[in-house]
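The complex appears here without one of its protein chains, the remainder shown in place.
Presenting subunit A:
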């Protein structure tokens, strides 16, 4: 993206990716949700989400950083900070 996306735009974009990878409805992907505990997303799907988020937002999400992104909000914040 040429301009830095807002947190709302990141959340929307992330929700679309989560829906595509894991079949979770976009409206269920909200900031406070835990990827593993609430959305039932496993470690391999997290990698797929990270790869797609990297392409979409022009950000690098290494595997060791990925482990720290527990909630959707964590991911939005990471992307917002690093995009």
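Note that in this section contacts are C-beta pairs under 8 Å (C-beta built on N, C-alpha and C of every residue); 3 or more make two chains touch, one makes a residue touch a chain; residues count from 1.
Note that contacts and distances are computed from a predicted model.
One subunit of the complex is not drawn; among "Co-chaperone DjlA N-terminal domain-containing protein", "Beta-ketoacyl-[acyl-carrier-protein] synthase III", "Peptidoglycan-associated lipoprotein" or "Putative glutamine transport system permease protein GlnP", its UniProt record names it "Beta-ketoacyl-[acyl-carrier-protein] synthase III".
When you scan A:31, A:66 or A:83 for touch with the missing chain, the hit is A:66.
Across A:12, A:28 or A:42, the single residue that touches the chain missing here is A:42.
Residues of subunit A that touch the chain left out of view are 42-44, 46-48, 50-51, 63, 66.
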